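Here the complex is missing a single protein chain, while all its other protein chains stay put.
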Amino acid sequence: MSDPVALELREHFATVEQQRGTADTGMWVFLMTELMMFGGLFVAYTVYRFNHPQAFAEGSASMDIMLGSVNSAILLTSSLTMGFAELSAKLGRQRLLGILLLVTILIGLAFLGIKFTEYVEHYQQHEAPGVWFNRSGPHAPAVQMFFVFYFIMTGLHAVHMIIGIFLILGLISRNMIGSLSAAYHTPVSIVGLYWHFVDIVWIFLYAIFYLPGLHK
Amino acid sequence: MIEAVAEKLEKNYLNEKQGLLSWLLSTDHKRIGILYTFSITCFFFLGGFFALLMRLELLSPRNWLVSAGTYNKLFTMHGIIMVWFFLIPSIPGTLGNFLIPMMVGAKDVAFPKLNLLSWYIFMLGGTVTVYALIRGGVDTGWTFYTPFSTSYSTTYVVAAAVGVFIAGFSTILTALNFVVTIHRMRAPGLTWFKLPVFIWSMYANSLVLILNTPVLAITLVMIAVERIAKVGIFDPALGGDPVLFQHMFWFYSHPAVYTMVLPGMAVISEIIPVFSRKPLFGYKAVAFSSVAIAVLGFLVWGHHMFVAGESVYSALTFSFFSYCVAVPSAIKVFNWTATMHKGSISWDTPMLYAIGFIGLFTIGGMTGLFLAALGLDVHVHDTYFVIAHFHYIMVGGTVMAFLGGVHYWWPKISGKMYPEGLARLSALIVFLGFNLTFFPQFVLGFLGMPRRYAAYPEEFQMLHVLSTAGATILGVGYVLPLCYLLWSWNHGRDAGPNPWRAPGLEWKSTSPPPTHNFEVTPVVTSKLPYDFEAMKEELELV
Amino acid sequence: MITNFRLWPESASSMSGPVDLFFVIMLILCTAVSVAIAVFLIYCAIHYHRKRENELGSQERYNIPVEAAWTIIPFVLFIGMFIWGAKLYFAIERPPDNAITVYAVGKQWMWKIQHPEGQREINELHIPVGRPVKMVMTSEDVIHDFFVPAFRTKQDVLPDRYTTTWFEATKPGKYHLFCSQYCGTKHSGMIGWVYAMSPADYQNWLTQGAPEGSLASTGGKYFHQFGCANCHHFNSQGRCPDLRNLYMRPVLLTTGKTIIADDSYIREKLHNPDAQVPWGFSSGVMPNFTGVVSEEQILALISFIKALGPQPGTQQPSSSGTAPTEYGTQKGIGGPGVTSNAGSQVEKR
Partner (left out) sequence: MSAPTWKTYLFTYLGLLGLLLVNTLIAFLNLGGFGTVIEIGLATIMACLVAGVLMHGFYQMRLIQIIIAGGVIWFLIMMSLTMNDYFTRGWLPFHEG
């Protein structure tokens, strides 16, 4: 029973192949539920943008495009390092895997840091919805609506990032105790799927929140 | 030697491990199924208690038992508990958990720990909801319509929403588990078209839950955010649109109606062939109609909003799709009926429930046609007609199927037989009580009695009295099975592995089954599902 | 104790006949099918009742023609139902052009009704028999629903939005008015009566009430009271549009879009004056009236603006000519299709 593969095989599966495919399938199905969850927000956003196009353009114009684009590039980079991590896991290069996972976490934290900076800026400019919101002009209520969606959607995305960071931390510790190998690296690809999915969500968030207000 | 064999045979999932902890930490799908049975039974009787109070209140046109405010809380909590803590998890959580791995010849579901986790999440959601109830309840109706729920209600809306939100994750995880199990864990040789229709329906059901529950979750989050932070999301004064809430809610809730009845259809599709000793007529049509219901069920949600201020063209689209989704339901009814033709029909309790199901589901479905008709819906929308319609589907359909399924698989679950005579009697009581309760409500609705009225004009009283009388009978019909099933757990006679001579894989195991379901992973060699012909000798049929 | 027991609702509008006919046909069809299924089920259960413990049924698995038949025939029937229902729905949703308008405001937990002639009612609605009545409705708080079972009509009443429904009573009498959308604690108390009266009785009723004059003239009072008249001058080249001949006419906006100046537009201007500003005018001029004017006052103001013309259709509202004279007479200025003075509204066809 020293074979690590056999050790990882849960008793209700017939083969490791079946187990790995099952984990993959399960993760993808889960990601589809995530898609529908963000999807609901996207639908609501679309409806309100359709109803208040000018207000949403106005709200978007107060976004910091510099921070937004840099952050997008940062997140894409973290996806790359995560992808590299999956490759090194498959090749059984445990040390490289550890380093790449750590780098991914650091990049993820950088993203969150910039995001937080943006939140603070919005707060200081009285753009945070609720009692903090203060703006005049014909579209003020609908602009607040824009910021409600901005905060809910990017906030939910940030929560997913934080969960992802904890998942990667889990991978690092599993790697350190040596339970990952070239033969068994399913957890890495599962967490990888999650991380890339969160990246995809951001790509759309960037397109709907930062871009509409750019042209004058 | 003989002793060893006997000991080995006696070991089953119920007695292999003992003690409360062995249940609470079990990842065995059968034990989790029992945990679910316990929880949903509690919730069912809690929700039923609220219903009884409501029926009593409606005996008189004036508020005589409870105040209008209390009445509003009663129907809200009745709805929330019955929908999210009984109907949606009922058959999937109990029979689905118990049977899906057995029917596909697997040792367990794909993710056993996740399965246990989903029960805990369910209980957590239930606890939060019960907390909201104890603190004073909610009065928004189970539909949480804005802006009442976000700006006007002074009750514990957020707590209830959080409870439902949490329970939603349990639903998602269970559904995810089933989908992956059905895809990846089937026994060798068990191809899609050899699967029992139970599996097909549960598969369709799980797909719906996976795709719609997240939308409910996020909608409830928006409600909570709007209520707590006082920002406008659905508030029209701040540029929001309450109709958007209804869109998002019904995008979840209409398919959710199908997730309540699809498992019922799953159970009926198993009972009827076995008690008719005849393969399910039109197997492929029934199997695909489940999938069709799952898909088309997502295209019809706007028929809850014909008078709510949606565009008339949108209403037109939704009405059309509503008629489309009626077709697969009709196919199922006809196929079940045809299965009985030239069968060898027994009058055992599960079959009585199944026949009752077909009748009541037919009435429920037919009245759905009235509601899908745009011009008619304007009159009967938001009246007791709607209440009667969906209770025919959910109580007459799902609860009947659940009871039928519990009786059918009770020998497998407990290893014991229930008392047949008493069971037949209570099936009859349920059927009669149900019709007396809900049929008058169709008339009430057509007369124009609106929903959610704590008091009403006197001319409606006669029908309300009839309905309340029926509800008390129905209550008896529900308490009886609880009593005799519990009694038979210890005192019933031994059932043997296959008392019904059923062809399904689950009956190839002992009763109750061992922890790993099968001593040897079964290999399916028969070419067809429900193959009585090929198993003639094995089942001792001629 | 138990009074007025009945099994069929009263039928008292031009819509109730067609709706009931559809209902009866559906009922006959569905009952026939349900009974047929029930009889067949019972027949099978008895006729094929198991005779021996080890009996096996027929092993027939499918019959494609039969299955096709019970798929296609229901589908065709369903499409028929869909078309019939849709036709009825459009008739119910589309008020005739000659309907008289009555305004309703739903509020927790009462109905406030305003007639163009100036009568105000609470939880009561008086209407003439034989004339189409259009309800223009809004809510002050949550969603309500205007439901008159005897008229087979129902429409949700939403806050910050106008919804409409219409009916033509055919039989004098007293009919229930229900709120059919759950609206809070006393939802079941939000009920009232609709009194359908013969035209003569209705005229009689109209002359009895309304001490304040027509709704449009009340609106005119508000027009001065809230200071609207200070800016929206007659014959002014100033900062504010002339409101004559505005109602239900296209307005070109600063954004280049054209919008119909309907009830919703006028209402929105009071709440959010700087949105959808007409072309040639600037924002920041008109004050915001949110929290200042009530829904009922807005409806009176709309009624006033409506009375400033143009008069749509052939119908002459009884309020015609009662607009305050200070604002000038609206007659003869700018018929439909004519650009109104001062370039306040650039109209497109």
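In order of appearance the chains are A, B and C, and numbering begins at 1 in each one.
By definition in this document, a contact is a pair of C-beta atoms (placed from the backbone, for glycine too) under 8 Å apart; a residue touches a chain by one contact, two chains touch by 3 or more.
Computed from a predicted model, the values in this text were never measured in an experiment.
Q: Taking the full complex into account, find the residue in C:F167, C:Y247 or C:F289 that is in contact with the omitted chain.
A: Checking each option in C:F167, C:Y247 or C:F289, the one touching the absent chain turns out to be C:Y247.
Q: Just to verify: which one of A:I65, A:L102 or A:I172 makes contact with the chain not shown?
A: In the complete complex, the chain left out is touched by residue A:I65.
Q: From the listed residues C:R50, C:H115, C:K134 or C:H232, report the one that touches the chain absent from this view.
A: Result: among the candidates, C:K134 touches the missing chain.
Q: I need the residue numbers on chain B that touch the omitted chain, in ascending order.
A: On the side of chain B, residues 183, 207, 211, 215, 243-244, 247-248, 251, 298-299, 301-302, 310-314, 317-318 touch the unshown chain.
Q: Just checking the interface: what residues of chain A touch the absent partner chain?
A: On the side of chain A, residues 21, 24-25, 28-29, 31-32, 35-36, 39-40, 42-43, 46-47, 50-51, 65, 69, 72-73, 76-77, 79-80, 82-84, 87, 189, 192-193, 196-197, 199-200, 203-204, 206-208, 210-212, 214-216 touch the unshown chain.
Operating definition for what follows: only the chains that are shown with their structure count from here on.
Q: Would you indicate which pair of chains has the most C-beta pairs in contact?
A: Answer by contact count: the chains B-C.
Q: Counting only Cα atoms for the centres, state how far chain A is from chain B in Å.
A: 35
Q: Which chain B residues sit where two or more other chains touch them?
A: Counting only residues that touch two or more other chains, chain B contributes 237.
Q: For chain C, give me the residues that contact two or more of the other chains.
A: none
Q: Using the touch definition up top, name the residues of chain C that touch chain B in the complex.
A: Touching chain B: residues 1-9, 18-19, 22-23, 26, 30, 33-34, 37-38, 40-41, 44-45, 48-51, 54-63, 66-67, 70-71, 74-75, 78-79, 81-82, 84-93, 108, 141-143, 145, 147, 149-150, 152-156, 158-161, 163, 176, 178-189, 191, 271, 290 of chain C.
Q: Okay, in this complex, where on chain B does chain A touch?
A: Going by the criterion above, the answer is residues 106-112, 172, 176-177, 179-180, 183-185, 210-215, 217-219, 221-222, 225, 229-233, 237-241, 244, 247-248, 251, 516, 521.
Q: Please name which positions on chain C make contact with chain A in the complex.
A: 255, 272-275, 277, 283
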